[in-house]
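Only one protein chain is missing; all other protein chains are in place.
Entry: chain A
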Amino acid sequence: MKLVLRYSALLAILAISIGPFLWQFATSIKGPNEDVFVPDFIPDDPTFGNYAAVADVVPVWTFALNSLGVASVNVITNCLGAAMAGYALARLKFRGRKLAGVIFASSILVPFEAILISLFLVMRGLGLTNTLTGVVLPGSIAALNVLLLRNAFLALPAEVEEAAVIDGANAWQRFTRLALPSVKGTLVVVALFSFMFSWDDFLWPLVVLSDQEKYTLTIGLAYLQGTFVQNQRLVAAGTIIAVLPLILLFLLLQKHFFRGVGEGAIKG
């Protein structure tokens, strides 16, 4: 009896969480002759034609490619750059280490929205407005990731590295061969979050990009909605294109994710 109650409650929340996505998917496969306003989750005559049609009105695959490029670069720069800085903060002794730590910590406190306009001026000064490089750069090595990886490196036992020092390994070798492989769990979380953050980002690309062929998916979709709102099937197809890769990626990595999040919170 208790189990029945538990599962009914779980199923109710499940419906609330993914129902809206299912409705959007149902809309995206409804044919041109079917009334999209009728609350019918299973179309009479399902078609994937809308996915092809949406590409005729906006270059949705170009948007997707732009998003993919931006997100992939963001993952690489964050994993590598943040790991390097985190390693130096955790494992190398030098003058100015505290200062470097304070710079990273204080930049976490700056809300992005507060520097939005000023950051745009920096990009314009660098001649990088309306470029995908300009989209990537500000978040390319997030201070939060630096501190996350610093904590992960701090948790590693020191003995292994001390042995490597005696064997004559330099700092870079110890970093790439010993330290980096030991923080794989944290790296997966950093990679997943970097991809998600970049793929989902809206405000910054909206401000920095102006040409349609440079658009990422998020601003491309907002544009699609503004222009072609009368055909809801196309907007729905566009949103499914934007959300499906992330859902697949998350399903693939979800074990690491829930474990990594748990670890982080406990050690926090």
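In this section, a residue touches a chain if its C-beta (ideal position, glycine included) is under 8 Å from a C-beta of that chain, and two chains touch if they have at least 3 such contacts; residues count from 1.
Here is the rule we use: contacts and distances are computed from a predicted model.
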Omitted chain (choose from "Sugar ABC transporter permease", "Sporulation protein YlmC with PRC-barrel domain", "Molybdopterin synthase catalytic subunit" or "ABC-2 type transport system ATP-binding protein") - UniProt protein name: "Sugar ABC transporter permease"
Contact partner of the left-out chain, one of A:Pro157, A:Pro181 or A:Gly226: A:Gly226
Contact footprint on chain A, counting only the chain that is left out: 3, 6-7, 9-10, 13-14, 16-18, 20-21, 23-24, 27, 37-39, 77, 81-82, 84-85, 87-89, 92, 94, 96-97, 100, 103-104, 106-107, 109-111, 113-122, 137-138, 140-141, 143, 146, 165, 170-172, 175, 196, 199-203, 206-207, 217-219, 221-222, 225-226, 229, 232, 235-236, 238-239, 242-243, 246-247, 250-251, 254, 258, 261-262, 264-266
